[in-house]
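The structure under discussion appears below in the form of C-alpha cells.
Missing here: one protein chain of the complex. Every other protein chain is in place.
Presenting chain A:
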Amino acid sequence: MMSKLDAKIPDGPLADKWTNHKAKLRLVNPANRRKLDIIVVGTGLAGASAASTLGELGYNVKVFCYQDSPRRAHSVAAQGGINAAKNYKNDNDSVYRLFYDMLKGGDFRAREANVYRAAEVSNLVIDHYTALGVPFARDYGGLIENRSFGGVQVSRTFYAKGQTGQQCLIGAYSALSRQIDKGTVTMYPRREMMDLVVIDGKARGIIARNLVTGEIERHSAHAVVLATGGYGTIYYLSTLALNSNGSAAWRAHKRGALFANPSFVQIHPTSIPVLNDHQCKLTLMSESLRNDGRVWVPKKKGDTRKPNEIPEEERDYYLERRYPAFGNLVPRDVASRAAKERCDAGYGVGPTGLSVYLDFRDAIQKKGRKYIEDSYGNLFEMYEKITGESPYEVPMRIYPAGHYTMGGLWVDYNLMTTIPGLYAIGEANFSDHGANRLGASSLMQTSGDGYFILPYTISDYLADDIRTPKIPTNTPEFDAAEKEVKERIDRLMSINGTETATSFHKRLGKIMWDYCGMVRNEEGLKKALGLLDELKEEFWKNLKVPDTANEMNQELEKANRIADFLELGKLLVYDALNRRESCGAHFREESQTETGEAKRDDQNFAYVAAWEFAGDGNEPILHKEELKFEYVKLQERSYK
C-alpha cells in the first residue's frame, strides 16, 4: 500500500533538486501542445496563473469557475502580503531562510523539497506580478517596499496596502484575459465541477453543472488541474467566501485521489469576532496589523470598563509577556491559542467575552496617524463599517476564526495526485504548509505552483499523450459519471423535508468547531463521529430544496456542497483522532507541555497522513508518507 505514495522527490542536494529535476522533465513540442487539452478548475491565484501560463505555452485550456467572473475568486480577499526571498532590505534574508521559516512555521510537517522549491520560485513570482502591473507599495526612490509579517524576523513581504490578494489576482486575471482573447484559453464561468471522470485509471474530464441553466455538461481533457482552494467553510463561520467549498476535492477523493492531513486547518488569530446569531461569516483582519498593533486583555477578570479607561498598568499584553522574542508577531497558531486561553480563563472582552483587543494607540502616538492610514487605511475602514467603531479611536476587537486549510489532496513532487493526470495546486493540495501556514506564504505558493512549477511538470506527463487524440465524451465512463450526478441531484430535489441546507451547514459547523477546531481531544472527536453520522442521516431525510434543478438554484448549489462537507467532516475527525500529537494549528489536549504549549511527537508522527476512500460509510484507509528531514533539525518551536 505504501507504493501508492511515491512522492518522487529528486535526489541530490536540497538547493539543486528543482534545477536538476527540471532538466530531466520531458517537453512537449509546440505543434503538439495545440492538440492537448487541459482542464483547470478554479480561477484564483493558482488556477488563473496555471491556466494563463498553460495557454501561453500553447496548450488548449478550458478553465472553470463558479463565480460570474474569474476575477472574483477568493484569493481576491487575501490582505497582508506575498513573500519572496529577494533580500531587498539587506537583512540577510535568503531562499534558505524563507524555506526554514516556512518549515518551522509549519511545525515540521511539510516536505522539505517542496517548501524549498516554493521559496526558490518566489522571486520569479514577484518579478512576474510587477511586470503585469501589480502596484506593490514603493518608496520614494521608486523601489519596492517590504514589511515583516507574522512569525519572521526579516522584511520580505511584498504588499499593496491591505489589498495584496486583490491586486495580485487582478494581475493574474488580466494575464488570463489576454489568453482568453488569444483563444488559447476558453473560460466557463458560473460552472461547478460535480465529478471527475476517470478513464483507464487516468483523469480525463469533468462533469460540470451550468449554474444558470442547470444543464449538466461533459468536458474532456488529457489532464485535469484542480485549483479549487480550501474547505474552511466546513466550520460554517470562517473567513472564506460563502461559496468556497470542498466538493471538487471531495469528488476527486471518492474517485481515488488520496486526501492528506485533512484536519490541519489554520485558525487565524485576527478576525472580527461574532457579533450576532445571523452572522454568515467572519471577516479577517490582516495579520500585518500585528506589526503595529499590540494585543492585550485587562489584568482583572470580567473588567467591563471601556478599553481607553483601563490604565497601562492594568493591561496584560499577554503575547509580549509570554513570547518576549516575537511578541505580537508570533505565528498564527500560537496567537490564536493564546487568545482562546485568555478568553477561556475569563479575561475576554466585548459583549460575548470572546474577543481580545488589538490596540494601535501606541503606534499612532509613535509613528503618526498618517503612517497608520497609509499602511492599514482600508482595513480600518472595513472594521469600522462592520462594527461601527473606529480603530483610530478605540482598539479593535479580534478573535480567532477558521481560515486556511493546509490539508488537501495528496500530491507528489510534480503536484500530481494519486490519480494519474489529476493535478492539485495551491490551497487544494497539501504539500507546502505543514501543520500551520506561515503568513504571506499562501499567495507565494499558489502563484508559484501555477506559474513556474505545474507548467513544467505537467508537460512531462503529457509527453506520453501526444498521440492520444481528443478524448471523446460519449464513453461509458462519462455516461456513468453523468448519471450519478443527475441521480444525486434528483435525490436532493425529492427529499422535500423541512430543514434548509443552511440550517444543516450551521449545525455541521458547530460540531466541527466544538470538537475538531482549535483544540481537540479523543473523547470529543469520537463523539463528533457519531454526531456527524446522525446529521448526515437527517440531511438525506429532512432537507428541503426549493424550485427545480433546471434553473439557477442557489439552494441546490448549497445542498450539493453541504452533502459533501458532511462526509469530508468525518474525514477531518478521523485524521484528528489518528494524530495523537499537537502540532501547528492542531492542538490535542492530551499532548501539551507543562506551560500549555503544543507538544509535538516526532518519534511517532513525523508523517503525512494520506487517506484513501474506502466506500460510503466505511472507515477510510490510512497511508503514511514518512517525512524525512535532511537539511533542518527538528526542534521544538519556541517563540519565547
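Here, a contact is a pair of C-beta atoms (placed from the backbone, for glycine too) under 8 Å apart; a residue touches a chain by one contact, two chains touch by 3 or more; residues count from 1.
As a working rule, contacts and distances are computed from a predicted model.
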Query: Which protein name, taken from UniProt, belongs to the chain you can't see among "Glutamyl-tRNA(Gln) amidotransferase subunit A", "Succinate dehydrogenase/fumarate reductase iron-sulfur subunit", "OmpR (DNA-binding response regulator) superfamily protein" or "Branched-chain amino acid ABC transporter permease"?
result: "Succinate dehydrogenase/fumarate reductase iron-sulfur subunit"
Statement: Among the options A:13, A:133, A:368 or A:472, the absent chain makes contact with A:133
Query: Thinking of the whole complex, not just what is shown, which of A:141, A:311 or A:469 touches the missing chain?
result: A:141
- prompt: If the hidden chain were put back, which of A:153, A:414, A:468 or A:502 would touch it?
  reply: A:502
- request: Check the options A:373, A:477 or A:555 and report the residue that touches the missing chain.
  value: A:555
- line: Touch assignment to the omitted chain, from A:85, A:152 or A:241, lands on A:241
Message: Considering the complete complex, identify which of A:189, A:331 or A:509 is in touch with the unshown chain.
response: A:189
Query: What residue numbers in chain A mark contact with the hidden partner chain?
result: 49, 52-53, 56, 67-72, 74, 76-77, 86, 88, 124, 126-144, 160-161, 163, 165-167, 170, 173-175, 177-178, 180-181, 187, 189, 212, 241-243, 275-276, 278-281, 283-284, 378, 381-382, 385-386, 388, 451-452, 455, 498, 500, 502-503, 544, 546-547, 551-552, 554-555
